[in-house]
Each structure stands twice: as structure tokens, then as C-alpha cells.
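I'd like to ask some things about the structure below.
With one protein chain removed, the remaining protein chains of the complex are shown where they sit.
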Amino acid sequence: VSDLDDLTQRLREFTTARDWEQFHDPKSLILALVGEMGELAELFQWLPADSALARSLEEPLRTRVGEELSDVLLYLLRLADVLGVDLAEAATVKLSNSEDRFRPEDFQGTAPVKG
Amino acid sequence: VSDLDDLTQRLREFTTARDWEQFHDPKSLILALVGEMGELAELFQWLPADSALARSLEEPLRTRVGEELSDVLLYLLRLADVLGVDLAEAATVKLSNSEDRFRPEDFQGTAPVKG
Amino acid sequence: VSDLDDLTQRLREFTTARDWEQFHDPKSLILALVGEMGELAELFQWLPADSALARSLEEPLRTRVGEELSDVLLYLLRLADVLGVDLAEAATVKLSNSEDRFRPEDFQGTAPVKG
Partner (left out) sequence: VSDLDDLTQRLREFTTARDWEQFHDPKSLILALVGEMGELAELFQWLPADSALARSLEEPLRTRVGEELSDVLLYLLRLADVLGVDLAEAATVKLSNSEDRFRPEDFQGTAPVKG
């Protein structure tokens, strides 16, 4: 059983039970995703880079981080469902492409540069 | 077997094989997530709201959308792994909380308002 | 007198008076900008596309929108100041480039497509 499929199915039922399909067009869901991403960013913005990880492992931040990561995942799954994308399949293909494109011998310790 | 765990494990090996752990601190990964979210937003920004879904089902947009959704998922899983969060578990808990908090009888056809 | 310069100067004094320069490295400020952008997105996410503008003109949304737009501007100006960018000058150059690149006769009623 796929956990992505399970969550997607539960989200679909959650949406239908509240008659919220009317709000879940692609552009609105992307804005919701941006909102949750913003909440995630706020949790880390003022933490020093070299202690951010350690700080995020302590409560109450640890729980808050889990919640915001979850919100991003849930809206992402809802968006993929609305768009008819099999996200587990698409991500597997994308990762395979990256494995081919960024060959370990060419990118050892070197981050790819964005245009 | 969990597909989230599978992807997470493959991403960890992908990172290690390229010696990229040094780049994957929380703040950097959130910025990467923001970058991918931005690419997703760009695909939809000028599409009319009422035809965005139909347009996204046609190629070449359909493939591009699957890629960008995948990039968001992959960085999200990588971030959760670095932060030590079991994302499938956390998302299940969060969704259960939302099911309780937004009772169908109270939110029928009504979107929750953000502060 | 430039209003961008005025705001930039006041922000610099605001920061110094609180000894907050230590938090204002580029990556942290971008995360703060993402946080404010997320709050802006949340105000609009569930509004129907064709009535979003009219709804945003009514209180209390009107005031909230002004506040979030302001927060985005203020962090953007602070970031530009830290990075040593003259934003009024840079934006003028960028807009001139766009005026040349997207010639009215070629892009009449046609939105530029992102890759």
C-alpha cells in the first residue's frame, strides 16, 4: 500500500465532506501551498545557519516544524490529485533523471548552478 | 513498503554519492523548496483561473507540471529527512487534527479564514 | 527625495537600534520575505478569481492587504540594502529592458511563456 495514495484518498474525502472542491482549483491550491511554505520559512528565518538543525530538534519547535512540513505535503498531494498527476510515479522518474543528469563523478561536492 | 520512505532513502543515497550533505542544511533546503515552488507558480501564473486545470492536462504543460510537483516533493522529503521528521506519520496526525478541527457541519462550503 | 531611499534609511536605523544586523544575512532575509509573501498569499487563496479584487477593497481585508504588501516591500528594501543594490536604479534598468524585449507589436494580448 502506498502512503502517498492513502493520504491523497483521505484528503479527497476530507474535501468532499466539506464541499470544498469549489475552492481547490490549481491556482488557489498553489497559493495555499505558498502560504504553508511561508509558515515553514518563518520558523527558521532568524535561526543561525549553523545551529538551525539542532534548534529544530528541540520542543516546541520540533512539533511546529513537523506540522508545517505536513501542511506543505498535504496541499501538494491535494494539488497533484486535482491535476491528475501520480506524484509517486512522477517523482520516481524525476529522481532517476537527476541521477543520470548529475553524475557523481562530475558533481562531487559541487552544487549545480542555477542560471 | 512506504513510497515516501523509498524516495527518502533514494534521495539520501543520491546526496551522499555526490557529497552534497554539506549543502543540505535546513535553511538552504527551504530556499531550494521555494525555488521549485516558484517554478510551479510560473507554469500557472497567466492561465485564466477557470481554464487552468484543462490547460494543465495538455502537453507540454502536463509533463512540466509533473516535474515541478516532483521537485517540490523531493526537496520536501529531503528536508524532512535532514530534520528527522517522519513525514508520513506527521502528515497523518495533522490531517486527523484538521478532520476534528474543521467539522463538516460547521464548514460546509465555507473556507476557513486565515487571520 | 526618493521614497525608497527614505524607507531604506529608516529600516537601517530600525535594525541598528535593536542590534538586529546579526540576523540580517541574505539567506535569512529571503526566508523572511518568503514568510511575508506567504501571508499575502493566504489572504487571497480561497477568494474566487473573478471577485478577488472587489473583495480586497472591503474592510477588514483592505487593511490586511496593505499590511502584507508593506511587509514584503520592507523586507525587500532591507535585503537590497544589505546586498548593496540600488533598487530604484536596478528596477528602472530592468523595466527598460522589458520594454525593449517585449515589444508591444509582438506581445499584444499575449502573456510571455516561461520555460
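A, B and C are the chain letters, set down in written order, and residue numbers restart from 1 in every chain.
Operating definition for what follows: contacts are C-beta pairs under 8 Å (C-beta built on N, C-alpha and C of every residue); 3 or more make two chains touch, one makes a residue touch a chain.
Remember, it's a predicted structure, so these values are computed and weren't measured experimentally.
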For the chain not depicted, the shown chains it touches: A, B, C
Selected residue (touches chain absent from view) among B:2, B:15, B:28 or B:98: B:28
Positions on chain C contacted by the hidden chain, ascending: 2-5, 7, 10-11, 14, 17-20, 22-23, 25-28, 30, 33-35, 37, 40-41, 44, 47, 49-50, 52-53, 56-57, 65-67, 69-74, 76, 79-80, 82-85, 87-88, 90-95, 98-99, 102, 104, 107-109, 111, 114
Residue ranges of chain B at the interface with the undisplayed chain: 23, 25, 27-28, 31-32, 34-39, 41-42, 44-46, 49
Where the missing chain touches chain A, by residue: 27-28, 30-31, 34, 42-43, 45-46, 48-50, 111, 114
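Everything that follows uses one rule, which is that only the chains that are shown with their structure count from here on.
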Distance between chain centroids, defined by C-alpha means - chain A, chain C (Å): 24
Contacts with two or more other chains, residues of chain A listed in rising order: 23, 25, 27-28, 34-35, 37, 41, 44, 49
